[in-house]
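Yeah, one chain of the complex is gone here, protein chain that is, but the others are all in their spots.
Going in written order, the chains are labelled A, B, C and D, and every chain counts its residues from 1.
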Amino acid sequence: MTTDTMIMEVKDFSFTYAGASSPSLKKINLPIEKNKITALIGPSGCGKSTLLRSMNRIHDLYPGNHYEGEIRLYDGDGKGGNILEIKKENDFIKLRQDVGMIFQKPTPFPMSIYDNVAYGLKLAGIKDKSEIQGRVEKALQDAAIWGETKDRLKESAMGLSGGQQQRLCIARAVALKPDVLLFDEPTSALDPISTGAIEELIAELKKDVSIVIVTHNMQQASRLSNYTAFMYLGDLIEYGKTDKIFLNPSVKLTEDYITGRFG
Amino acid sequence: MTTDTMIMEVKDFSFTYAGASSPSLKKINLPIEKNKITALIGPSGCGKSTLLRSMNRIHDLYPGNHYEGEIRLYDGDGKGGNILEIKKENDFIKLRQDVGMIFQKPTPFPMSIYDNVAYGLKLAGIKDKSEIQGRVEKALQDAAIWGETKDRLKESAMGLSGGQQQRLCIARAVALKPDVLLFDEPTSALDPISTGAIEELIAELKKDVSIVIVTHNMQQASRLSNYTAFMYLGDLIEYGKTDKIFLNPSVKLTEDYITGRFG
Amino acid sequence: MGGTLFKNFSFFSATLSFFILVGIFAVLFNYAQEALQEFGINFLYGETWEVDEEDEGGIFGGWIPIVGTLLSTLIAMVIAIPLAMGIAIFLTEIAHEKLVKPVSIAIELLAAIPSIIYGMWGLFYFAPIVQSTVGGDGVGLLTAGIVLAIMIIPFMAAITRDAMNTVPPVLKESAYAMGATTFEVVKDVVMPYAKGGIIGSIILALGRALGETMAVAFLIGSVMSIPSRITDPTTSIPVLLANNFAEAQDLEISAMYYLALILFVVSFALISLAKFYFFRKTV
Amino acid sequence: YAEELKGRGASFPAPVYKVWTSEYYKATGVKVNYTPTGSGDGVKSITKRMVDFAGTDTPLKQKGLKKEKLHMFPTVIGSVVLAYNLDGIKDGELKLSRKAVAGIFNGTITHWDDPAIAEHNAGLTLPHEPITVAVRADKSGTTFNFTYFLNQIDEQIKVSKKPTWKANKVIAGKSNSGVSANIQQIKNSIGYIEYSYKMTLGLSAAQVENKEGKFINPTLESFQDAAKYATWSPDNDFYAVIGDPAGATSYPIVAATFLLLPEEKQATNKLVTKFMEWVYTHGDAAAVELGYVPLPEETKDQIRAYWEAKRIR
Partner (left out) sequence: MNRLFLNKAILMLSTLSAVIGLGFLLWILITLSYKGIMSLHWSTFTNDLVEGGIRNLLVGQFTMALMASAIAVPIGMLAGIYLREYSNNGKLAAVMRNLSDVMMSAPSIVIGVFVFALLVDPFGGYNGWAGIVALAIMMIPIIISTTDNMLSLVPQELREAGMALGGSKHKIILQIVVKAAKVGITTGVLLSFARIIGETAPLLFTSANNQFFTMDLTEQFPSLTVSIYNLATYPDEASRELAWAASFVLTMVVLLINLVGRFITRSKK
């Protein structure tokens, strides 16, 4: 693991929610490998979402949270800025365009399918109509939802099924050509078939972007990811290649969790 | 499996929600063995809760649902009435005292800890103060929560932690000396330690009552139950001894589900 | 930057409520000065309201309209509370699903009818009935109270129903699962759980009844006298204001502002109390 | 710019003002918006200069007019009747002596079968029911004129636009119409209202004993007879309370109603006098029909001269 295989790096990172008396994350150290899928697992409330949401600083929507440590986002040359130092609105916008996010529940905007994808591009300052159109199409294709939507681009995105909405949200994020995509339990609200489609899509996407995924489904983590991090009560207990973690964990707690002894 | 080992028996049971076009349960056949734990498993929406809630006809709080078939509740002599034929309020009250229920989220009543347990006894017509007191104590002990609550019986039950509240609800049900207890995902909202405590408690309780438990946690089902029923889309796919279902299921669908291939 | 400007505008708008409230208080207080200095706190229990037509002064006391306001409100509440609770229980626990919607809509429509309509209807159709059954002159305290009750019942019932609907279904189910009857579930689980909301709804309705003008103006009789029987006419603060504010001058109008101030402060205090209950519930 | 004149005040002449303004609007297109809110409100509105003119049934003394810088002149004469709601007793059947009227309104007579009432109503069966006295909730010129009459009989009753009534059972209504409505609704009630309200509503009204001890029915003739005794003079802005006049055929409770104009509003004043000029020449018939007594021609001429003098014509 050298710097140039990493896209992000979490260093001695602690996080305390506004008003909370104790930190929800304690001195986390975690590399995010480029063009790989990293899974975050752990029992409910262990801090998976908190960590994920630190990576594009979506926490900053709510004031008063407290960060410590570093989260570096590396560019092509292996140089990395600490995203925790970002202060200006413009830099936030840039960060979020570089590090996209997909939520547990699909979040289509109340507008047409086309506009949902175009919206991010417009926010990014792209004005050229034909460029937008091209990138919307491309993104919908990349998100494997072009076939189902090409004849109804002008219709409201609310009319899509849950699984389609989730793929639309992925398309929306992909359109911005991010470096990293963060997924927070992206399939837990979906049926088995949609789940399969999204899993396939995520596997496909890693060609272009690096992926971090939070999941409760052990099978999903083992099927999908290259690296797995196990968290417990705000600590990162164990991190490593997925095979290693699942077949031969070094820590007893990890084993207990994976074998379903709790959680 | 003969009648006298059974406490309940579901026969060709179908259930359609008011206003729904198709049944949510289709011709279910399932025995509930006396002093054993029966687990209901299956993916979300397969009808586990619907079946469980038929067993004490709590569905009848909402009008217009449609039952078919039989659900028999056997008494000591192996004679069984069909609970689906109950019409009179008195009989409903009796049924619900015989077949208790614990929900996913703890549901303490807005009164003191003591009154929470005493409430059911008062409803059951017990007037004698000392008898009530004795049975409340006994129930709290049986539910393994006496130690934590004995000094604060007069305080509001809302002040207890989630796990304690859940045990209080179990105590409340146990106090009525029911024949059957129905649990709908009783630990899915709880932390690992509370989960452990409740599991232990359930295992203990089967000495006195028969238990049906719905769970999403395969490990819990395999650890805890004697019999397991796997449901899918309103059908009961497979029923048998828990070991058999988990180690050597006869149906491919059961295997796929148990190994986490879907759901 | 558009964002900052937008935020500032929003902030300014949000503070407006505060300024209006302070403004109302300050203006009423200021205009009431003359009467405040003349009568002070004695105003509250003075029973005379007499203009001295020679020297622009007079003797003014708010006791009669204050008592009239309180009594008409009291009658309204005594009638409205049980009925509104009954309706809320009917809607949340008894009514068949198919009935809930239309009945709720009907109740809410009743709440939407302008109060002046209640006044007119009350005067021409309800007052004669009161007169022929209970006696008195038709218009008076009782009639005003009843019509006021009819007016606030839908409002109270709607909020109480909403509060009762916040009770999680599982909580009710678990009470039923212990063998409780519907009434026992309502009494032991629903009411205690929704207590904050229910008390809040009562206080809000109380505030409404206190400040209601039009329905009462037609019906209370508008007489400056303490009623000795429940059917007797009297007056209330809003009615006195509606009838005589426009024509009053000098010390008398100052006394009117004083009355308005009293009404405002009382309703402010009541609503704050209601908010306190709601607030404790929701936090 | 559509001309519009704003006025508020006395409800006593409201019925006739309503006809006049609406006919004037049809004839000339000029809007005269008169809101009958009561004389009290009228006087206040004009002193605060919230309106172009005000109506009042209580004439202002010269001192008051000077202080508030107002002109004043009468428009029409009306009368106050005692309307009642008694089962089986028809219009004009009830006779009320001066003593009885005062007694009812000062609270010494509380029941209909009181000897003071019964002695002059031998043929009527008066119920043993409490009397509900219908009065005004607002300040009113009608009340002023009625209490002026009562004061002639019983000095204890003060002349006031809004007295504190001592009667036992009182019910108050806003403006003449409110009082009329109350009388209509409430059995065994009696109240004082302007004659035209009695007419249009078909209420029953009592014969009232006049200064010379005669019981007089409220009729146009008896009003006209009473009006003859009024004396007007432009020198005191026509200040006159004409109640309780002499004459054996005079109905005792009559009153003139006045307009108040703000001295400084020359332009609108001219529009008002133009309207009044139209009224004096075209409005008499409507007034008579509603039961008012038009001003005598010589009084009208005096008023015209008064306008000239004040340069508001």
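Points worth noting:
Note that a residue touches a chain if its C-beta (ideal position, glycine included) is under 8 Å from a C-beta of that chain, and two chains touch if they have at least 3 such contacts.
Bear in mind that the values here come from a model prediction, so they are computed numbers and not experimental data.
From the options D:Gly178, D:Pro218 or D:Gly243, the residue with contact to the unseen chain in the full assembly is D:Gly178.
In the complete complex, the residue from C:Ile59, C:Leu74, C:Val103 or C:Val134 that touches the missing chain is C:Val103.
Here one chain is not drawn; of A:Gly120, A:Gly163, A:Gly234 or A:Pro249, the residue touching it is A:Gly120.
For chain D, the residues touching the absent chain in the complete assembly are 2, 4, 6, 21-22, 25, 31, 33-35, 48-51, 173-175, 177-178, 180-181, 184, 197, 200-201. In the full complex, chain C touches the hidden chain at residues 2-3, 6-7, 9-18, 20-21, 23-24, 27-28, 31, 82-87, 89-91, 93-95, 103, 105-110, 112-121, 123, 125, 150, 153-154, 157, 181-184, 186, 204, 207-208, 210-214, 217-218, 238, 241-242, 245-246, 256-257, 260, 263-264, 267-268, 271-272, 275, 279. Annotation for chain A: contacts to the undisplayed chain at residues 56, 58, 61-64, 89, 92-94, 96-97, 100-101, 103-105, 107, 109-111, 119-120, 123-124, 169, 172-173, 176.
Everything below uses one rule, namely that only the chains that are shown with their structure count from here on.
With centres taken as mean Cα positions, chain C sits 48 Å from chain B.
In whole angstrom, the spacing between the mean C-alpha positions of chain C and chain D is 38. Distance from the chain B centre to the chain D centre is 84 Å, each centre being the mean of its Cα atoms. The residues of chain C never reach two or more other chains; the list is empty. Residues 96-97, 168, 170-181, 184, 188-189, 192-193, 195 of chain C touch chain B in their complex. Of all residues in chain A, those touching chain B in their complex are 43-45, 192, 195, 217-219, 259-263.
By the touch criterion stated above, chain C contacts chain D in their complex at residues 48-51, 53, 123, 127-128, 131, 137-139, 221-225, 233, 235, 243-244, 246-249.
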